[in-house]
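A single protein chain has been omitted from the complex, and every remaining protein chain is retained in its original position.
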Amino acid sequence: MLKKSSPLILILITIGLLFVPFGGFSEYFVRLLAVIFLWIGKAGCWNIISGYTGYIDFGAVGYYGIGSYVTALLMSKGNAPFLVSILVSGLVSALIALPIGLPTLRLRGAYFGIATLAFAEAMKQIILEFDKTAGVNFFEGPHGITLPIGPKNEFFYYIGFAVMVVVIGIAYWIKRSKLGYALRAIHEAEQAAELSGVDTLRSKVKAYMISAFFLGLIGGIEAYWLTYITPHMVFDVLITIQMVVMSLLGGIGTVFGPVVGASFLTILYELLHRDFPYTYTIIVGFIIVVIVLLMPKGIVGTLTPAGRREP
Amino acid sequence: MLLFLQSLLNGILLGGIYASYSAGFSLIFGVMGVINLFHGEMVMLGAFLTYWIFTLFHIDPFLTVPLSFFSLFIFGYLIQRFVINRVVEAPPTNSYILTFGIHLIVAYAALWIWTADFRTVTTSYSGMNANMGGIIIPYARLVTFVLALIVVAGLYFLLYRTEIGRAIQATAQDKEIARLMGVNIRQIFAITFGIGAAITGIAGSLISTYFIIFPQMGLSYTIVAFCVVVLGGMGYIPGVLYGGLILGVVQSLTATYLNAGLSGALTFILLFIMLVLRPAGILGRGIVE
Partner (left out) sequence: MKIINLPLLPFGKGGWRDLVVDMPILEGRDLTKYFGALAAVHAIDFSVEKGEILGMIGPNGAGKSTLFSVITGVYKPDEGEVFFKGRKISGLKPHAICRMGIAKTAQLVQPFREMTVLENVLVGGLHGKNLSLSKATQEAEEILECVGLGAMKGMASGSITVPDRRRLELARALATGAEVLLLDENMAGLNPTEIEEVLKLLREIRDQGKTLVLVEHIMRAVMGISDRIIVLNYGEKIAEGIPAEIANHQKVIEAYLGEKHASYR
């Protein structure tokens, strides 16, 4: 890894990306990049809790979906502006993450995974039952909501870019902070961490809520972009799986792992899903198997020599 | 009153069905500590095996049960031996993620090959019921209920009265000591996984006679199995009967008196609550590592 010049290259690439929409590229290319940015954001969020602490979260899509619905409701029924809506989405998700995180983060790794999966699926079912049970009537079609028509892809390009930079930036900042040391210690030897003064529950919940906030925010952004959402779309467990495998492939627990993983897999998806819809998922399955068996540190993790702190 | 009894009976039969395909999940976890997230795929494979044999060769589903047993045994044995065995010694999270990867491969390969169409196995006796004083008891489900009891009893017999069973128990309790006593751990793990797969497969075969089957059905079965096993106690095999019954009855009553959709949400909420409040199961006999 080029130590001295890598920050410089990073800055150059980042600035370069800002000008892409003006560079005469196709609409498709701009859209693709925006999708990649948002996946980097999502995978990055997942990595903040699961990558750093080792608590594999299988319910991340729950917060994404909550965010989607909050924004959808605020914008379509409340005529709220976009930025306010997504911020509220993030806040709602983070607030819900507290009572969910507190009991589940006490569980051991595998039980935590299933509990979070149960949470996400329960959220989907609850929304599906919401109108019947609560007698409310704002759904169109199969419990869907239509949002106001949004601006062109360039808008979402820049929003996605901003979110990506913020999420990765926060991941980077956390890693070097007190919280980061706490999370890594929890991952390695949780009881020893607790005995060394780390408030393990509080640290885990902090990371979990930060992750939930941004997942909710991104859920709101994508709801606006999709313009029409249903529970099956925004609470799809495959979205969580994408986050998991992107982080795994790129390098779980590393800052730039999600960047590598999300880029690679989004492109792979674009190449495959039209003609070979199931092949992509099968390949994802193989990637998971291969990574777990042969390359548990992922791409970035394996390329970083041990003992040296990875940026 | 009749409605209540019918609902209750439906719940009990449903519970038996749940128990029949959850026992394998509990066995695998209890012996190897592996949470098998492609468990549901074994139900699916058993079901589809029976379906194709029925559709292509017109052989009665009940007759394909032995074939299902052996095929799934081999499938489970091989996967454990050559893939999963590498992570058995590692932290449980690895086996978790790994088996999820296998789930994706198997489910989506099945989806690709067999397409997403819904299918059923409809025999001449598919709709036949017994009728006891106004309460309807479908034969096919009753058979699966009986199967669940047989499976649990069979596992008990295997574990407590056979040589292999004792080796399995020894391995489950303390790998190192079992190894020192000459037990071939790798072989035992593979056999255990094979047995777990086999009994799940035959449950799948029978399920095809009254439930709709489709390639992606696996995940929801895995989740139900997880719920049943957590309720009854992870690794405690008779517990699947308790767990299944509770879940089945609760779901049935909810569907009858409240709302069909809500009973789905209930599984997850119940699972969540159990994991948080009482991970050792209703009877407290589960393994909570």
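Going in written order, the chains are labelled A and B, and every chain counts its residues from 1.
Assume contacts are C-beta pairs under 8 Å (C-beta built on N, C-alpha and C of every residue); 3 or more make two chains touch, one makes a residue touch a chain.
Please read these numbers as outputs of a predicted model, since none were measured by experiment.
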For the chain not depicted, the shown chains it touches: A
Candidate in contact with the missing chain, chosen from A:K152, A:K178 or A:H273: A:K178
Which of A:E154, A:E194 or A:E270 contacts the chain that the document leaves out: A:E194
Where the unshown chain meets subunit A, residue by residue: 176-178, 181-182, 184-185, 188-189, 191-200, 306-307
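Basically, only the chains that are shown with their structure count from here on.
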Whole-Å gap separating subunit A and subunit B, where each centre is the average of the chain's CA atoms: 32
Contact set on subunit B toward subunit A in their complex: 35, 83, 86-87, 91-94, 96-98, 100-106, 108-109, 111-112, 219, 223, 226-227, 230, 259, 261-262, 264-265, 268-269, 271-272, 275-276, 279, 288-289
List of subunit A residues in touch with subunit B within their complex: 54, 56, 103-104, 106-111, 113-115, 117-119, 121-122, 125-126, 128-129, 132-133, 237, 241, 244, 248, 278-279, 281-282, 284-289, 292-293, 296
